[in-house]
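For this view, one protein chain was removed and the others were kept in their places.
As written, the chain order gives the labels A and B, with residue 1 at the start of each chain.
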Amino acid sequence: MSDYNFAYLDEQTKRMIRRALLKAVAVPGYQVPFASREMPMPYGWGTGGVQVTAACLTPEDTLKVIDQGADDTTNAVSIRKFFQRTAGVAVTERTSEASVIQTRHRIPETPLTEGQILVYQVPIPEPLRFLEPRETETRRMHALEEYGLMHVKLYEDIAKNGAIATSYAYPVKVEGRYVMDPSPIPKFDNPKLSGTPALQLFGAGREQRIYAIPPHTQVISLDFEDYPFEATKAPHPCDLCGDDGSYLDEVITDDAGGRMFVCSDTDHCESRRAAGHRGRMSPKENAA
Amino acid sequence: MAMITVDKVSKGFTLHNQGGVSLTVMRGASLSVAPGECVGLIGASGSGKSTLMRMIWGNYRTDGGSIRVGDVEVARAEPRRIIALRRGTLGYVSQFLRVVPRVPTLDVVAEPLRDLGMDAATARTRAAAMLTRLNIPERLWSLSPTTFSGGEQQRVNIARGFIHGWPALLLDEPTASLDAGNRAVVLELIREARDRGAAILGIFHDEDARAQVCDRVVDVTRFSAAA
Partner (left out) sequence: MSDTPLLTVEGITKTYGGRIGCAVVAFDLWPGEVMGIVGESGSGKSTLLGCLAGHLSPDAGRVVFDTRADGPRDVLAMSEPERRMLGRTDWAFVHQNPRDGLRMGVSAGGNVGERLMAVGARHYGQIRDQALDWLDRVEIAGDRIDDRPRQFSGGMQQRLQIARNLVNGPRLVFMDEPTGGLDVSVQARLLDLLRGLVRQMGLSAVIVTHDLAVVRLLADRLMVMKGGHVVEQGLTDQVLDDPQHAYTQLLVSSVLQV
């Protein structure tokens, strides 16, 4: 154990964040301002998520950290190490074994269960920002439920691309009230936001906002009657585990047009391979 | 029962920007026009014929007395009453054509009918018939009358003034600057209006025209404040 207070932040700060979290849970989808602290990492690296995670962790927790679905990328590795050092909690790469999961840009493929907390890192919490730059005005629009502008954005999408081309950070309406930015998760993950038994928390460090989706909350992706929402993914099975229902990353393998599609959720992919599933480009079994 | 009644009307102008000079131009003006009657206003230039006409139209304010057209007291009516009066009851052929520059002649003439709620197609058909009658060639119909000659503009104005069967009509020099053929058409229009029961008050410098259509004349010189 280090000389840091448990989970780096001092107790008063964690208390302040927890109060913001309680308010966020009480008003699903509403952006609660909080006094975001300087963290020993740059903005954009998950300072908001880290503070929320720090405020939620207990010594008994098991932490999993993913970045774009992977447990082994820089951002995930450094945040996991950060909490190993400052909180001494157990860590895992298994979704099902984790009690707290901090994520950047994905929701794990394995369905979440009651008691789990999913913490999202959020760059820009305001879904109306790019249409209405005035924060005073967007707050008023939320307060008065004036969300016509959000559909203007989707309208523009269809007018320009023939379909709603927004493929990540796809706006949702939470429990029929607040329009919310689900952070830059692919829209493929949007249906998983709704009705999940786990608690979902969102932290935006630079913007100093916290919001939440409590368990079993209805979350609807905005759309038009004649252009309904579609959760899309690359139309391929995973080249390593053969799953055709998981979200895929496209990997360029050479400069002659070679490429492969692999699960973005590394834990999901490895679990399937361990269970004997194989894909198109799986290494040939040796001496089996 | 008269359609247009002018009773002891007075009018003055105060020129605030020319030393506050006050001029009284009319005093005790009284006349009436019954339905089916055409009355001509006479008097020398500057005697107040146009002023009186403009007061009846509601364009000039009336300082004293009463002006009734139908059941509206023009001298004291709210703007919206006067606008309604002009729309449905009182027609006016002025000497000047005042229109939005790019509107086609056909629509300029059809406009009073459109204001009364008639559909565009019917209104245009009626406007076309009126323009034909007044010898405005069809190739001009799609152009704005602002580019027309004086005589053509005057005929467009007349077409507009006779397009609807207003029960009261004010005519300010309707035959001025017209050739003999068109003059005859206008006089015919006036007679038709009178025969269908319109009360018509007009200024005609053209004595022959006056003699042809007017049932009687009123000399406004006797209302002139200078007199």
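Definition applied: a contact is a pair of C-beta atoms (placed from the backbone, for glycine too) under 8 Å apart; a residue touches a chain by one contact, two chains touch by 3 or more.
Remember, it's a predicted structure, so these values are computed and weren't measured experimentally.
Trainee: Who touches the missing chain here, B:15, B:44 or B:129?
Mentor: B:15
Trainee: Write down which of A:151, A:206 or A:233 is the residue touching the left-out chain.
Mentor: Of these options, the touching residue for the absent chain is A:151.
Trainee: On chain A, where is the contact patch with the chain that was removed from view?
Mentor: Spelled out for chain A, the touching residues are 131, 140, 144, 146, 148-149, 151-152, 155-156, 158-160, 224-227.
Trainee: Take the complete complex as the reference. Which residues in chain B touch the chain that isn't displayed?
Mentor: Chain B touches the chain not shown through residues 13-17, 54, 58-61, 79-84, 98, 100-103, 114-115.
Note that only the chains that are shown with their structure count from here on.
Trainee: Could you work out how far the Cα centre of chain A sits from that of chain B, in whole Å?
Mentor: 77
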